[in-house]
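With one protein chain withheld, the remaining protein chains of the complex are depicted in position.
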Amino acid sequence: MSEWFAKSAAQAALTDVPEGRRWVLRGGDAALAAAGAAFGASLPAQAGGVARVAGTPRAALWLGPDEIWLGTSMDDGAALEAALQTGLAAHAHSLVDISHRNVALELSGTHAAWLLNSLCPLELTLEAFPVDTVTRTLFSKAEIVLWRTGEHSFQIVLGRSFRGYVSGLLAEVSRELAAA
Amino acid sequence: MSQNTCRTAAGGRIDRSRLVNFTFDGKAFTGHVGDTLASALLANGVHLVGRSFKYHRPRGLLAAGVEEPNALVAVVRDTARRTPNLRATQVELYEGLVAESQNRWPSLQFDVGAVNDLLSPLFPAGFYYKTFMWPRKAWHQVFEPVVREAAGLGKPPTEPDPDTYAQRFAHCDVLVVGAGPAGIAAALAASAKGASVLLCDEQPEFGGSLLDEPNAQVNDHPAAEWLKASLATLRGRANVTLLSRTTCFGYFAHNMLSLNERLTEHQATPMTGVPRERLWQVRAKEVVLATGAIERPLVFPGNDRPGVMLASAARTFLNRYGVKVGSRVVLVAGCDAAYLAAFELRAAGVKIERIADIRPAPGEAVHAAALSAGIAVSTGVTVLGTFGWLRVTGITLAHLADDGSVQDRETLDCDAVLMSGGYTPTVHLFSQSRGKLRFDEAQQVFVPGNSVERERSAGACCGTDGLRATLEEGSQAGTSAAEAAGKAGSAEGYHVQLLEGSMVGTPGVLPQPGNIPPSKAFVDFQNDVTSKDLALAMREGFESVEHIKRYTTNGMATDQGKTSNMNSLGFVSAEKGVALPKAGLTTFRMPYTPITFGIFAGYDRGDLFDPVRPTPTHAWAVANGAVFEDVGLWKRSRYFPRAGENMHAAVDRECLAVRNSVGLFDASTLGKIEVVGPDAATFLNRLYVNNFNTLAEGKCRYGILTREDGFVYDDGVIARLAEDRFHVTTTTGGAPRVLHMMEDYLQTEWPDLQVWLTSTTEQWSVIAVQGPKAREVIAPLVNGLDVSNAALPHMSMVRGMLGDIPMLLMRVSFTGELGYEINVPAGHGQRAWEMVWAAGLAYGMTPYGTETMHVLRAEKGYVIVGQETDGTVTPDDAGLGWAVAKSKPDFVGKRSLARPALVAKGRKQLVGLLTAEPKTVLEEGAQIAAVPEQPVPMKLIGHVTSSYHSAVLGRSIALALVADGRALMGQTVYIPMPGGAIAAQVVAPVFYDTEGAKLHV
Amino acid sequence: MQKFSAWSLLKEAFGGQQGWQPQWRRAAPKAEYDAIIVGGGGHGLGAAYYLAAEHGLTNIAVVEKGWIGGGNTGRNTTIIRSNYLFNESAQLYDHSVKLWETLSQVLNYNVMFSPRGVMMLAHTVHDVQVFKRHIHANRANGVDNEWLTPEEAKAFCPPLNIGDDIRYPVMGAALQRRGGTARHDAVAWGYARAADALGVDIIENCEVTGIRRDANGAVEGIETTRGAIRTRKVGVSAAGHSSVVLGMAGVKLPLESFPLQALVSEPVKPAFPCVVMSNSIHAYISQSDKGELVIGASSDSYNSYTQRGSLHINAHTLAAICELFPAFRRMRMLRNWGGIVDVTPDRSPIIAKTPVKGLYVNCGWGTGGFKATPGSAHVFAHTIAHDEPHAINAPFTIERFRDGLLIDEAAAAAVAH
Partner (left out) sequence: MLVIHCPYCGPRPELEFRHCGQAHIARPLDPSAQTADEWGEYLYLRENPKGMHAERWRHMHGCGRFFNALRDTTTDFFVTTYKCGEPRPAVSGTAPAGGQR
């Protein structure tokens, strides 16, 4: 895909994020607290918050007041799933595997936010959208989950059937970079 | 090649070292880099640039900017890149530019349409409402085509536009609109302490009116130097974005403003890959409007001849482009500011024949300056008319006595008449923001009153006169905007040296002898509206300014009344004898200037117009020759034709394969929702018409969802994965709305329920294996899982492995045959499909698409929501009454099902139809009557919802909704068609395997 | 009434246009009228005209809070058609089309009814099914509507892109040849002039502030910004403000008001010969006599009385226009405006008596009221005059919502499975 981003990878590059495991956890506060214990870090409680478990590929993303996405690597998947099931056994909750529902793209480079703002209506300055902020939003007509992983890098998580649409639009917009 | 005969020897902001070749109406000219088409034509002595809309009068440039009403041209890059109706004053000159005049035939110099000018008494305002009515059809057939051919301005493009257009969202603390002195001062002040500032201006060069002020000193430096330094400061600030060639054209709710940036239009060869234009949608915390003011023409007979123009235009052409608009000039002044045009032109060597001031007492400073420069000044004059046809050659001035009689009539020869009626603040954006305008009595103009949005105006757009006041007001506005946005600003004081004149004049029409509105005294130049037309409209009872505008079309041309609205108001208020603000004010509408459609469409074109959602097996389907169908955003395989097959042949073959052996179908697009929690069954029980308490783990049930109105909304199979976990499927198109509806009830009506929803539509790829051989195909693939009828009966499910892929195996059928739906994680979808495909080859397995799926289910009488139902159909209407758990005290829609009309006799019910002639396939949507050959309007009793040729039955079948249809079994009904009525027998809506035996093998 | 004709134009050309008379009087409110219409749009003025012309009620008034024709009458895209699915709708709209065909002559005012043909595009298999259902139903109802292949559609409308290079290629079209457009302002002014000539008082700048009721609850007058007026019959034709006016009599109707936008391009020479509608991708376009492309957009999603819509709604429509007519991508938007449309739950109007005696309502036209102007006005006048609905508007009651007798054209075009 990077050939579309012709001018310079420093400006922008779009790559696939390696497959991992991902669950949607929904439930009450007690369930979320129990899940945090199993997960290895308190789950984010603030809108847009991200919690990571240091030294692991685990990350928890706040998508709603009762909706947390839990993600990890393929290798760690079974272990995390088992821990969650054990930890959550006593609490009403919903844990649903969505590892295959979405795919993730990594958009990086100095113009990453610029590219996104072609069709994403959010303010993406570092001040308004700091590193490790995540939210569901829109990119043109596709719903995406946007996670700022660095000053100049974003993970875009989207329904797998929308991948061609979103990457096609980003490629179209990136032509402006190449010509600029 | 003609010469730039009207160019000054030096000065202006053009690059005199670089020549630019261009053509106008096929004639070659040269200009310079930095010219507009207008300035370059004037430099070549060309004043005649267009013909008016209605009377085809020769027209020249009135203005030098955005307000120009006359000089509309088409710019043609190639056959596909034709842009009509561009203002020559806004077309930047580039090498090879090709421009054409409009609305004339055969040529601009000789236009036969000008006969309308002579016949103008026949075409008063609104004449078309009064004639062309007889005979009745003549309007549409005869007159209207003539009117239409005469109307319109330029010729539209006729080929697909090959250019691209971009879009962008942006946020800033302070948006400053207009980079004249007020806007630049505002941007400097607002950005000094870190607030993010976006400054835009429609012109290629920042500076606004400063570019026309060669003699001003700002803070002891020439204005040009101050401008240069200020822009360098702004460019050096990382928190500032500067956008030139960018028009802010719309002000929407909650401080969202829309900008149009033009990226390549000025380039001789547009850069490859660069969009032609861009739409910016800017959300600003605070806004500073510094949009300036537009000079008003004076309204007098013959004020439209080529060579009659605004004084400000003459200044712009001189100071910015080094062009003298005439050699012998008369200035008709209605305000002091106009005098500067005379002074500067005189300094450039132009003879000023007269300053004719319509006021009895001009401002002392400019008057004295004129006299000391040796320019003759007449005061208190009016203009009786002008001479010339393709160019003005003279002007008649006079004084009017109190009784309206003419005194001191004199005619001056000249080749240009400059006029100024004072300036109108550009309040368009303020007005769009819904701020209320306030009439300033002293200045006789509307200025911004109270703000509604978070904005403030600065400079000439709020009636501020004078450069120093403008700069300081801009600086204050920038500071206050930054502070309101939560940042700090830095207001500055300025000092200025400049001879200035006030911009205050009086809107309206110059008095004429006998106080009779003159003809050919134009108020709206482009739409050819004269003061006489306005008077006529008022005579005919159109009093509101909105009525007058619509009846005369004043202010409705492509300039949207920028030069005409205030004069029209002045005239109307004078005629009615009321104060100007009492006459009312027409609404300022988006956009400020005409904006290319392309930027609104942006990237939404071709395959990117809407998302194209492929299923996990899309690549396989493409490779195997599928024909696709759009279902919502999805691409679904419709059928898989083999060589030489049409759709019917392919569908017949696919159907028989399923009935006789086995077929393979991608059902991945079905919506899927995982409903989890202790109250999951309770929740579904409240929503769906069915009973889910009684659904055992590992079992499936066909569910029907109605809305509160009782009409069928969605359906699908629901599997109970565990005590507290359901796998709910929905229709393909219904997935998002069903999830939304579920969340609505859960969050707002039943927040006490412990149940949560997760969309899993895209988690699962669904492979439907259908047909008598289905079990034989999958059995070897499932690692010994018992898939026998006993272990996995119809409507049950089990977890297992398909090879190495985890699966959810559901024994369900939408075909009436033995069937399985294999759900596998979508990433494995294509591999799982290929695994099943390979296993099925031995059984002649056939891939099939939606069309075959439709036929197969219709043979069984299974409904499709959206085809058998249409939002007015109850479960019972659709023959699904059996699914409704009548014992439940409540479910969504239950109460409505008891409404009178929903239980009345005569409701349309689902039935089958068999045509008397088995080969006849009814048309879907065809209507049904009880009696054949009726006169129109016929009494109809229903319509055909689905109709196909059934290969397995060897005849046609149809499903239909027929009034009281279930009482008509065995009877004949008629389907009236253009060729005569088709007879059909009403039958039960199940045509194949009526006992359902094949489902349970 | 001064007769309008080519002869009158010629005469006035020589008379310096001095002989033209006001097209309607500037009436002041009288103390009492036999009936008052609230709302000086096409529907209200038309109802007044038909009350006077056909029912002999000439002591009547139209009260308008602003200037006549200034609401949705002057803000719509002037599309006229009658190819609706259900009998009830088809009869109402076709009644209207028949009146449009002679309206200029009846009113002696050229309303420029132009039967240019209204073509509705099908983009999906489901669209095709729905349109064919309409066509068959219309034929049986005597309403013209015919199916066109994509090639026939392009022949009828040459700028149309029928290639498969667009996201939703054109799969065919339903064409109603008798459909078309008319000049919106002329409809209001023409009815006003003709009604005025029959004695109807047209009272502008007169906002209704209250509805007076007697001890039995029946209407006995209205209060306005120009004073109280007695009457026993009030017909409300107030479009987006219907809820506000009816609320003054304590009547609540299932109505919600939304912003609806339209826009025009700069005028160009004839480029578009008909009306094209694409419901599935939201594009409505024709070309006016003045040469402007007239384009209708969707409504915003939230209730509002601001007469202003959002940019993204326009953008969505223009994207569709540019796909269907790719040469128009270079055309330019000249003017954009918003109206307030009052929408019922089934998207069909209410033309009916209300629970309050003497109070009648004609509302709920949503996005499609202009086309119905003469027909709706005609049957509304009948309803007011006889205190009983005309057979054509009898189904368009308020009670249909309670009883479930909806006339749901939108639902009947249900989205694909």
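So that you can tell them apart, the chains are marked A, B and C in the order they are listed, and the count of residues begins at 1 in each.
The rule we apply is simple: a contact is a pair of C-beta atoms (placed from the backbone, for glycine too) under 8 Å apart; a residue touches a chain by one contact, two chains touch by 3 or more.
These numbers come from a predicted model, not from an experiment.
Taking every chain of the complex into account, the chain not shown here touches A, B, C.
Within the whole complex, the absent chain has one touching residue among C:Thr124, C:Asn141, C:Gln261 or C:Ser310, and that is C:Ser310. Per the touch definition above, the residue from B:Asn624, B:Gln747 or B:Asn789 contacting the chain not shown is B:Gln747.
When the full complex is taken into account, the listed residue touching the unshown chain is B:Pro900, out of B:Gly96, B:Pro793, B:Pro806 or B:Pro900. Of the listed positions B:Ala150, B:Ala253 or B:Ala885, the one in contact with the omitted chain in the full complex is B:Ala253.
Hidden from this view is one chain, which touches subunit A at 47-48, 63-65, 67, 121-122, 135-138, 143. Mapped onto subunit C, the footprint of the missing chain covers residues 241, 243-244, 252-257, 301-306, 308, 310-312, 342, 345, 401-403.
The set of subunit B residues touching the chain not shown comprises 252-256, 281, 283, 434, 450-454, 708-709, 740, 743-744, 747-749, 751, 889-890, 894-896, 898-900.
Assume only the chains that are shown with their structure count from here on.
For the pair subunit B and subunit C, the distance between C-alpha centroids works out to 22 Å. Distance from the subunit A centre to the subunit C centre is 49 Å, each centre being the mean of its Cα atoms.
For the pair subunit A and subunit B, the distance between C-alpha centroids works out to 33 Å. None of the residues of subunit C touches two or more other chains.
Within subunit B, the positions touching two or more other chains are listed as 281, 604, 607-608, 610, 612.
Those residues of subunit B that touch subunit A in the shared complex are 164, 166-171, 196, 271-275, 281, 283, 603-604, 607-608, 610-616, 633-634, 674, 676-678, 754-764, 825-828.
On subunit A, the positions that touch subunit B within their shared complex are 19, 24, 26-28, 66, 92-102, 117-123, 125, 128, 140-142, 159-162, 164-165, 168-169, 172-173, 175-176, 178-180.
Subunit C meets subunit B in the complex at residues 4-6, 8-10, 12-14, 16-18, 20-26, 66-67, 69-70, 74, 87, 91, 101-102, 104-105, 108-110, 112-116, 123-126, 129-137, 139-142, 159, 161, 165-168, 180, 183, 185-186, 189-190, 204, 265-271, 287, 289-291, 306, 308, 310-311, 314-315, 318-323, 326-337, 400, 402-406, 408, 410-417.
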